[in-house]
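All protein chains of the complex are present and in place, except for one that has been dropped.
By letter and in written order, the chains are A and B; residue numbering begins at 1 in each of them.
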Amino acid sequence: MTPEGMHDLVRRLYPLCRSITGDGVRATLDVIAEQVALDRHEVPTGTPVLDWTVPREWNIRAAWIRDPSGRKVVDFADLNLHVVGYSVPVHRRMPLAELRAHLHTLPDQPDLVPYRTSYYTETWGFCLAQRVLDGLPEGEYEVLIDSTLADGHLTYAEHVVPGRTEEEVLISCHVCHPSLANDNLAGIAVAVAFAQRLENPRFTYRFVFAPGTIGAITWLARNDPGRIRHGLTLACAGDPGVLHYKRSRRGDTAIDRAFALLTDAEVLDFTPYGYDERQYCSPGFNLPVGSLTRTPYAGYPEYHTSGDDPDFVSAEAMSGTLAALTRVMSALEADRRYVNLSPFGEPQLGRRGLYGSLGGRSDAERAQMAMLWVLNLADGDHDLLAIAERSGLPFETVADAAGRLEAAGLLKGDR
Amino acid sequence: MTPEGMHDLVRRLYPLCRSITGDGVRATLDVIAEQVALDRHEVPTGTPVLDWTVPREWNIRAAWIRDPSGRKVVDFADLNLHVVGYSVPVHRRMPLAELRAHLHTLPDQPDLVPYRTSYYTETWGFCLAQRVLDGLPEGEYEVLIDSTLADGHLTYAEHVVPGRTEEEVLISCHVCHPSLANDNLAGIAVAVAFAQRLENPRFTYRFVFAPGTIGAITWLARNDPGRIRHGLTLACAGDPGVLHYKRSRRGDTAIDRAFALLTDAEVLDFTPYGYDERQYCSPGFNLPVGSLTRTPYAGYPEYHTSGDDPDFVSAEAMSGTLAALTRVMSALEADRRYVNLSPFGEPQLGRRGLYGSLGGRSDAERAQMAMLWVLNLADGDHDLLAIAERSGLPFETVADAAGRLEAAGLLKGDR
Partner (left out) sequence: MTPEGMHDLVRRLYPLCRSITGDGVRATLDVIAEQVALDRHEVPTGTPVLDWTVPREWNIRAAWIRDPSGRKVVDFADLNLHVVGYSVPVHRRMPLAELRAHLHTLPDQPDLVPYRTSYYTETWGFCLAQRVLDGLPEGEYEVLIDSTLADGHLTYAEHVVPGRTEEEVLISCHVCHPSLANDNLAGIAVAVAFAQRLENPRFTYRFVFAPGTIGAITWLARNDPGRIRHGLTLACAGDPGVLHYKRSRRGDTAIDRAFALLTDAEVLDFTPYGYDERQYCSPGFNLPVGSLTRTPYAGYPEYHTSGDDPDFVSAEAMSGTLAALTRVMSALEADRRYVNLSPFGEPQLGRRGLYGSLGGRSDAERAQMAMLWVLNLADGDHDLLAIAERSGLPFETVADAAGRLEAAGLLKGDR
């Protein structure tokens, strides 16, 4: 998928009315499935999942407010953010004064429509721009929300790229937000593009497309996360801000170290807030799962407003996110702990053609140093990331040296 | 006790001639006993205590020097610092030249009288201002020290506030210095005021009023310090300097971390010098006992001179010391290690009323974050201090969140 292809995917997914359940999620997965094969899961309402229960399914067909003159002043058909997520059905007339209790605006950003939900309290409401609200005349309004909140299913999907080992990389994207581009259609697009790049990887890659919180909890309840060796949540992947990586709860896992060493992402300490790393890093699981974003969670003015539209994200930004992700995952694919099989003194490299063979390379000296570093630190404790950190040499140079030494029978790597 | 009450206590104790033994200590304890109940201990001369032996008891009734004209130029009745502590009795006439060997002054602080003792070498002497010495005419002087140094007892006292557990907090004040206000009447006053504030505490609080070094050694020899969970020596609590906390030998105990996190005291590394933390932190005991002072040991010009009088200390300074002590001890009372009983994913707080119940609070967001931090780090390893350190949230907010979560059945705390 090209950079523009990612942007196109964002644009295509944008109008769908996603929520934590319902047909908007299914339609979203249909579009993703055109790009990568998906295993879809439908979990019935009422299913216990960890400390939670799968909620009722919500679907919506129409919603509007007509002013006293009968004109539609707010219409879900224009922008699905106009309805509070999980609004129960309503069709009533009421004066503006009474309606106001159901209207949500952003007084400090008067042209933007906020994004609001009420998953676990039954209510209804509309979101609109403060400026629109300010222009509404007094009088009798007609409101309609044609929704259903009924037993059904929670929907999520997985895309799995089988690896040479059963150890897994988890990439988790929330798919529950309606028309918000950066949060999280951009994350979905980068995940899809990354999945398409994978070829016969070492690890099994599991992409989870699930609603936030309840979706991750459902996935965790139904799966054994013990195979996850590296993971991250991928969100807000297309805004103009600089890249940020938030460490896992453990703080020193390989993926934490790799982002710090190999990318120019700003690295943040773990906090139990943000995206579904909250669930993956709960103390009972404590998985090696960080979070990759551009601007972090809730850190930009357009966050959770109609300002987060497809123009807010760019192909360039998504490409940058994809490049960092690719670089880190490539390194983790190559990362190993080696044991030097000739650990007493230096082995004679010249005899094995590991000197002369370097003669023609412009980076011969660096390659030579990398061999010495790898031999010296190949004690089963240091992985290649640690050797790159300590030597100051590029990871790829270190990994290349390890490969040459292993081919010469001087090292044995794990797996 | 009010701030002025603390200052009044300092003034009342000031004239008493304390030493490491003797009636001055007993009179001091009599005054303290008017404020808090004391268990008093009299340990006979010759009792082996750890590597030491309880010394003979010293008492003094009068001491003076008369000049050739018969005028008293130095008089113990004016200031008890005038006599070297533990001076043996003497009544002689001698020329000034011979007397000089027994006179101690501070040439650099010519108006101040130094404080000197000679506990373990039998001698006698007087302390006086250099300016007074300079004014003495040559001639025959008469000196009298009406003291006794004889088998008796070493006296110390404890005030114990029983707690809900047998784990103890030790607060240790030295009571062996004669007319020195900051060192350590101010420490005694703050300890008494703090004791009076305690109500049904979790820990059992043990206040030890004992002479320095030999008193602490005697206490350690006669007690099992295994119950001490937190402790400090309290000294120099009323001077105008900023607050200092010296870490225990271990350097990372809860009380060490609490002073650093919760007060604006300057935190110093442990040294095996200063007050009785030297004994409590000897390697065989290695107790979690730090030291709280304003200006640290020997750090002010008035130290161990007649300049350390009741005007050198203030009610405000003692109040500040008391406030820091109270804040730290309150936190240690609340500090616990919790285990999250629902550690797989986040528990559903809304269902338990832990979201909505916060709606009306101005610090709702912070309280919410504190719950997430506590749930995330309630793994039995992190205490609340550590959660406050890592989250950057106020300790009280964290402790409050833990209390709410425990009440909801989501956490189990130690004790």
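Here is the rule we use: contacts are C-beta pairs under 8 Å (C-beta built on N, C-alpha and C of every residue); 3 or more make two chains touch, one makes a residue touch a chain.
Just so we're clear, the structure is a prediction, and the values are computed from it rather than from any experiment.
Although one chain is not drawn, the whole complex shows that of B:Pro272, B:Pro301, B:Gly380 or B:Gly409 it is B:Pro272 that touches it.
Here one chain is not drawn; of A:Asp111, A:Asp151, A:Glu346 or A:Asp414, the residue touching it is A:Glu346.
In the full complex, chain A touches the hidden chain at residues 340, 342-348, 350-351, 369, 372-373, 375-379, 391.
For chain B, the residues touching the chain absent from view are 50-52, 120, 213, 216-217, 220-221, 249, 271-273, 278-279, 281-285.
Here is the rule we use: only the chains that are shown with their structure count from here on.
Mean C-alpha positions place chain A and chain B at a centre distance of 56 Å.
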